[in-house]
Structures are given as C-alpha cells and as structure tokens.
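In this view, the complex is presented without one of its protein chains, the others remaining in place.
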Amino acid sequence: MGATSTAPAPRTRRGSARGGETAAGWLFTLPAILIIGVFLVAPIALALWVSFTDWNGRNSPLFNDNVEVVGLDNYAAITTDDSLTRELFGRSIRNNVYYVLFVVPLQTALALFLAVQVNRRLLRGKGFFRTAFYFPSVTSSIAITGVFLFLFASTGVVNRVLALMSVEGPNWFADPRGIIHLLLPQPPASWLEPGFLGVSAWEWIAGPSIAQCVLILLAVFTTSGTFMLLFLAGLQNIGPEIREAALMDGAGPIRSFFSITVPMLKPTLFTVLTLGLIGTWQVFDQVYLTRGTPAASTLTSPAYLAFQQAFTDNEPGIAAAIAFVLFLIIIAMTLIQRWVLADRDEPRNRRRERRRLAEGAARLQVGPTAGAGGGLT
Amino acid sequence: MKERVTGGLITGYVVLVVLALLYIYPFVIAVSGSFKTDQEANADPMALIPETFTFAAYERLFTGTDLPLWATNSFVVTIVVTVFRVFFDSLAGYALSRLRFRGRNTVFALFIAVLAVPSVVLMIPRFLVIKELGLYDTYGGMIIPLLADAAGIFIMKQFFDSIPASIEEAARIDGAGVFRTFWSVTLPMAAPALITLTILSFQGSWNEFAHFVISRQSPDLHTLTTGVGTLVSGQLGSGTQFPLKLAAAVLMTIPVAIMFFVFQKRIMSTTEGGEKG
Partner (left out) sequence: MKHSKMSAAALAGVLALALASCSGGGGTGATDEPEGSAESLTMLIGSSGDAETQAVQAAADAWTEESGVPVEVVVASNLNQELAQGFAGDSAPDLFYMGWDQFQTYASDDYLEPYAMDLENAGDFYPALVDAFSFEDEFVCAPKDFSTLGLVINTDLWAAAGLTDADIPTDWESLQSAAQRLTSGETVGLSMGPEYQRLGVFMQQAGGGLMDGDTVTANSPENVEALEYVQGLLEAGVLKWPADLGAGWGGEAFGRGSAAMVIEGPWIRGALENDYPDVQFQVAELPSGPDGPGTFTFSNCWGIPEGQDTAETAQDLVAFLTSDEQQLQFSEAFGVIPSTESAAATYAETYPENAAFVTGADYAISPVAFAGASEVVTEFNTKITTLQSADAQALLDELQSQLESAYEASQG
C-alpha cells in the first residue's frame, strides 16, 4: 500500500504524437479550466475590486460612473471604524472562534474514538455501526437543522429527556447566554468597555452561547462519520500486527493507543484537523437557517455576515472585504496548524496528504457541513 | 490478558450501541414526528408511535407548498451537474495523468491552488460574476458553476495514475485516437472511481444550499434545499409547524438515503481511491 503507483505517462510516443497530445491535453482540460476560471478565479479578482469601491449593488461594478474607489474604507469599516458594522463583525469572529474551538477537537476525538472501536477485529456488526455513524454525513444541512430545531425546542425531545433526569433544560435556540459567562460572577465595569473590534472583553470571553452549543453538537454529529472513515483508512495502514506486537510487549490498550496508534495516525490526524479548521470557519447553512431565532446574534459567522451585508444591507464592498479577511484567517489557521504539527515533509508524503485532503474534502462537501474543505464547487 | 481483551470488547459494544442509538434516534423521531398532528408534536414529541397517525403534514407539503416543483428542480440540477461533472472531471483528470502537453504542470498547479480556496468565501464573489454574465436567477447560473470541481479532477487523476499505461498501448498501435483510447479503453477501467465520483457529485449537488441561495431568487427555481429552507426558517407568523418541517426533511433525505444504502459498500470503502487507489 505504501508505494503510490504513479504510472508515468507513456513516454514512448514522443515524436509525432506530441503535437496531438498538446491539443488533446488542452481540449480535455478546457471545460474544467473554463468553469473553474470563470466561477472560481474571476470572482476573486472581481471581489477584490469591489472590496475597494463604494458600489451600492445596483447595475455593474465595472465601467460604472457611480462607482468610486474608496481605498481601504471597507476594510476600515470592519476593523478600525467605531461602527455597528465593526461590532457585528467582531461578534461574528467571536462566535466563530468558539465554534472552531469546540467543534474541531470534539469531532476529531469522537471520530478517532469511533474509528478505533469500529476497527476492532473481533467486533461483529461492523457494517451496521459504520452505517449508523456515517449516515448523518450524507444528509442535507437543511434537513438536519430542521430536525435539530425540533429536538431542541423549548419543550422538545431533549428537554423532556433532561426532565426525566430532573434537569431543567434551557430554551436552547432562544438562549444567547454564553456558557463561560454562566460560570462567572458579574465582571468589573472596565470589562464592559468596547474592546477589540468593538466587542467588550467580557463579551469576548463569553464562550459559545447555549444556542451555539446546539450548532456545535450538530456539526459534531454530522462530521464525525466522515472523519471516522478517514481514520479507518489510516488505521488499516497500521495493520493489526503492530498493535499486537505492542500488546505482547505488555503495553495496555490505552498506552498502546497513545504510543503506537496516535503517532502512526499523525498524517491522517493532520488531514482531519486541516479539513476541520477550514470547514468550521466556513459555517453558513445552519446560521442562515437559524437567523430568525431569538439568539441569532450569538450564532453569526463571518461567512453569514458577508452574505447579510451583501444582500440585506446593500453593502457589497463590505461583504467582499469580510470575505477576504475570512480567507486570510483560514489561510493563517492552516499555516499555523501545519507549523505546529510540522513533519519533515517528504514530497511523497505531500502527495499523499494532498490526496487525503481531496478525498476528505470531496466527502465533506456532499454532507451537511458543505463548504468544508476547499473551493470545491 | 485474554480476559481483559474480552472485557474491553463488551464495554466497547455497550458504548457503540449507545452511540449508534444516539446517531439513529434523530432520524427515527423525525419520521415519527412527521406523522403527528401539530398539537401532538408539541405536546408529546418523544412518542415514537403517533397517537393519531396522520398524513396531514405530507398533504400540506403537496397541496400547500411547491414541494413537487422544488423536487423537480433538484432532480434536474443534480442529474445535469452529476453527468457533466463526472465527464469533465474525468477528461481533465485523464489529461493531467496521461497526456503530455506544454502547460500541464501549470494547469495542475492551478487546480491544486483552487482546492485551497474556501468555497464559502467565494459565495459573494461568485454571485457578482453570475450577475455580470446575466446568469443570475437562471438554471444556467445554478448549474454551470458546479459542472467541474478540483477535488473530483484530483481523484480521477490519482486513479488514472494507478492504471498501468501499458493497457493503452494496444489501442494506440491500432491507431485509435486519444479520445477513443480514453473513452473505450481507459475510462472503463476507472469504473470504481467513476462510481465514487458519481455518488459524491449526486449527493453534493442534491445537498447544495449556499450556491442556490446566491444564484437564484425566483420561487420557480427553488430546489429542495432552498425551498425546504424557507419552511425550516419559518414564514412570518406561521407558527412552529414541526410535523410539516419534519416531513419535508424526511422527503428530501429519501433520494440520498437510497443512494447511500445501494452504494453503501463503495461509499464507505476506505481503502479504494483512498490509500491504495
């Protein structure tokens, strides 16, 4: 399994066929290049332009006398201006940071746990368990969000179950209180002054709101299956012999898990974390669908805010600026993570990593956390 | 030692069964909730078997909403996107794997770079381009941008790389052209990857939401995701209507569920195209 069988293109037909192959090569790739160029590359250029203008969304942003270049004004509006827009942006970053901080570790840990359990040699009904855990990953975010709204309604299923255990559940989707706030006493007044991005220090440490917790659970529920599959692929590479050898050496299952399995899964772990980071920074569908709920302001993400600025507030310039800032955040996150988990990156590993990313991304893209993993559509 | 392993296995079973129930329960409760009356869904959401079994929610979906139209649009978009995406991705994947042409590396690098661009970031920019091209609020705007994707091209390229070049030799010697060699010799060998890609494309475009939010607005162009989305996020003052929302969720899940159960083995095979392919 180790050696990637990269079959070289037939080198035999250099001479005459070469010209033909050039034409064919371009023709074969032309549709893809056109589509990706027009709908992926061109938009970036156009949006970059719009982010420097005061275009109001009417008519075309190009060759339009009413459109003026305003330099960095749109970027200033979300970073340095003392405005409501900046505060909305700051809050969306806050919300998203907590979303990432909770979803990524939880989904990774759960997926790894499930993969290890399901991978046991003696386990019967493997197929059933895999199906059960993976199925949520193929359904649509709309359907799942609808079901979760039902489950977490104020007198819904979850609260009834909690009531059976004599716990009074919160009114999930209507509860904007941050879970870290709940644990803390009222802060000194200085904490309430507008701080970074117009959001007070007290608001920054709020933690995810109770409503946000539902979205976090939803994300974990719908992605753990996909990542379980990626981990399973990695586990199968390790093979049972190695683990059995470890057991022979007297290492307990837990120790062998941490000293053998986890290190060997490091490449997969890397993929899962990358995809997780990229995906969670792009949360949109669920935020869009819950925009009418009372705690909606604790659920916003930069992706959603960009949408809102473009379509509700008629500020395409600010929307484009938010999109670029988000882009930078995602790139920075991936680089930091790559640096932390740095491996001596052999070219061969690079290739395999790329493949895992593409695979995982393609899988994630079909599921309820669509958007995860790259500009795939 | 053996003891411990068995003990672990039993604990493992218990944990797995509990978890599996947790994963399945939301779907079961959604199905049963969709057959309840509004009142019962609120008063007794837990019951797995409705006290008064009713199709009211489904009836309302078919008479009171445009669900059939949404479903038609979803099928049209999904099928067109899937067919062309699989075709274009294989064409490009094949060229990148097999054909030697000047600029190949550049093209490949472009696709890899595109893989790294987060799609949600592109939502607003893509809307701008779709609008500029006059494709806004048309099937064209909904479909064309989805017709090729870098990840799919990559998967196909990887698979073609694993097929020995020698099988093409015979065909070439017979004088078959590049396209014929691709179409009738190499492509059939790539059936496993094609099936994988078909499934992924089908599910991906069936479940696509954000793109259809920004590429259309006319209610005639609602797909199931955007149409049901309006139900889920609730029309003004129409109340909670859980059975209706659940019924919609159930209906829109059926096609992907069928796809999933039919191709379960392939979808969940973790080695094929993954580590080995």
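Letters are used for the chains, namely A and B, taken in the order the chains are written, and counting of residues starts over at 1 for each.
The working rule: a residue touches a chain if its C-beta (ideal position, glycine included) is under 8 Å from a C-beta of that chain, and two chains touch if they have at least 3 such contacts.
Nothing here was measured: the structure is a model prediction, and the numbers come from that model.
Screening A:P43, A:G90, A:P316 or A:G360 for touch with the missing chain picks out A:P316.
The omitted chain makes contact with just one of the residues A:A295, A:M333 or A:A362: A:A295.
On the side of chain A, touch with the chain left out of the figure occurs at residues 20, 23-24, 27-28, 30-31, 34-35, 56-59, 82-84, 87-88, 153-155, 171, 173-174, 176-177, 192, 291-297, 308, 310-314, 316. Interface residues of chain B with the unshown chain, by the touch rule above, are 42, 80, 84, 87-88, 91, 127, 131, 135-144, 147, 177-180, 183, 216-221, 230-231, 233-240.
In this text, only the chains that are shown with their structure count from here on.
Chain B has its Cα centroid 17 Å from the Cα centroid of chain A.
For chain B in complex with chain A, the touching residues are 1, 4-5, 8-9, 12-13, 15-16, 19-20, 23-24, 26-27, 29-30, 33, 41-42, 45-46, 84, 88-89, 91-92, 94-104, 107, 110-112, 114-130, 132-133, 144-155, 158, 161-165, 168-169, 172, 178-179, 182, 200, 203-204, 206-211, 213-214, 224-225, 228-229, 231-234, 240, 242, 245-246, 248-250, 252-253, 256-257, 259-260, 264, 267-268, 270-271, 273-276.
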